[in-house]
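Have a look at the structure below before the remarks.
Here the complex is missing one protein chain, while the rest keep their positions.
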Amino acid sequence: MLRAILLIVRKDLTVEVRSRELAYTTLFFAVSCVLVFAFSLVQEGRAAEGVGAGVLWMAIMFAGNLALGRTFERERQSETLRALMLVPAPRPAVYLGKLTGIVLLLLLTEAVLVPLVALLFEAGLLSHPFWLTSVVVTGTLGFAAVGTLFAAMLVRARSRDVLLPVLLYPITVPVLIAGVRATVAIAQPEFEVEVVRFWLMLLVAFDVVFITLALWTFEPVMTD
Amino acid sequence: MPKWFQSTTLLCGALFAISPFVIANAPYESTMGLVQKVFYYHMPSAWVFLTASVICGIASARFLATGNPRHDRTALAAAEMAVLFGLLTLVTGPLWARKAWGTWWIWDARITSSLVGWMIAWAYLILRKYGGPGSEKLSAGLALFGMANVPFIYVSVNYWRTIHPATTVVPKLPFSMGFPLLFCLTCFFLLMFLLMKLRVHVAEQQARLDAIYLSLDEQA
Partner (left out) sequence: MTSVDFDEVSVEDLSRHFGRRRAVSRMTFRTARGTILGLLGPNGAGKSTLLAMLATLLRPSSGTIRYGTLGTTAGAALRARIGVLGHDLFLYPELTARENLAFFAGLYGIADTNAKARAALERAGLGGRGEDPVSGFSRGMRQRVALERALIHDPRLALLDEPFTGLDDASTGALVNRLKTLRDSGAIVILATHDLDLAEGLLDHALFLREGRIVESMTAPDSLRSTYRSVISR
């Protein structure tokens, strides 16, 4: 099982390194999002209080949605997802392999987004790097866990491009709320550890519950 | 349709017809006046919405586990009930809130969670309609995720507002679990039961029709 996961991740990385399509487009899109928000929300040269955190997470969710769609669109060409379902590896391995790939891609994007948002929105995001990293990683994992399952589910459905956000955003509301609240708490001048810890625990619980659920439902949902 | 369906429908209709009178006779709430009466429709709608969502989630789980299309039909009917009564709740709520709190909308935990839950039910129906063949299983997966999400949504929305002092304090809803409320609860739950039975029946007939088409094809 582990071998299968590693093989899939390595394959995705190889494909990505060759074409670099996903990394560049996702990154560029995320940065464009931030700029759009900047132009909409910055008034008289100053951003509203606490807006930076919201902008960060909105950009992550929009870019993540795009990346998920593109990743599975690639597997749809030549029906390689079907080929993956045919191999003797346990089917959840396919899910975990794709999940890892998506998380890595999003983390790469966030590495660029966080400093950018901190700069443009004068948010004190970088003051507590350990906490911020924990929050961003667990939040991304939660979002990607649900997103990978839904995107895989929709591979053979009609209207899949528009259905993914319709399904994904309501379900990932807790991730968004927790992520933004925790980030705001981190960016504040008076840092309250308990607040951040609370939201972090919520994110971890979300990740555990939904990854487990996804592992259970991947096979029944993907087989006709 | 079973024999009792028609008579029960008439009963339900009669109960609803009587309900305005029952409500009118309810104790007049001093601070709010007439608008408070909306509450007698609002709360039962909310309860029906919640019940329908739970039914949808459970039926979806059973469908994914067993593959029996009966559960899928139940889940679909329940989702439609959830969207319908959820809409009713979300419309009657602001009507009440405007008078009670002076504002149409308020970001309190219960209300916001209901909104998100309602959107998930909506998403279920959109997926069923536009997802193409095989969307029964996909929507079952969505419903399952939605149900698992309820505690997370509630907790996150709750603490979203209240971890720092809120600007408005949401008051405790003043009502007495009196006869009018019980009466309306009965009306609404009866209505939900009847509508679901009808919807499941329609879906069953469709399935039977498909089966007939298939067997005809076989004889050819």
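By written order: A and B. Residues from 1 in each chain.
As a working rule, a residue touches a chain if its C-beta (ideal position, glycine included) is under 8 Å from a C-beta of that chain, and two chains touch if they have at least 3 such contacts.
As the structure is a computational prediction, the values presented were derived from the model and not from experiment.
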Touch criterion as defined above, residue of A:Ala89, A:Ile102, A:Leu132 or A:Ile186 at the omitted chain:
A:Ala89
In the full complex, subunit B touches the hidden chain through residues 133, 210, 213-214, 217-218
Interface with the unshown chain - residue positions in subunit A
3-4, 7-8, 11, 14-15, 18-19, 77-80, 82-90, 223-224
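The criterion applied here is as follows: only the chains that are shown with their structure count from here on.
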Per the touch rule above, subunit B residues touching subunit A in the complex are 64-65, 116, 119-120, 123, 126-127, 130-132, 134-135, 137-138, 140-142, 144-146, 148-149, 152-153, 155-157, 159-160, 163
Flag every residue of subunit A that touches subunit B in the complex, lowest number first.
146, 149-150, 153-154, 156-159, 163, 166-167, 170-171, 173-174, 177-178, 181, 195, 198-199, 202, 205-206, 209-210, 213, 217, 220-221, 224
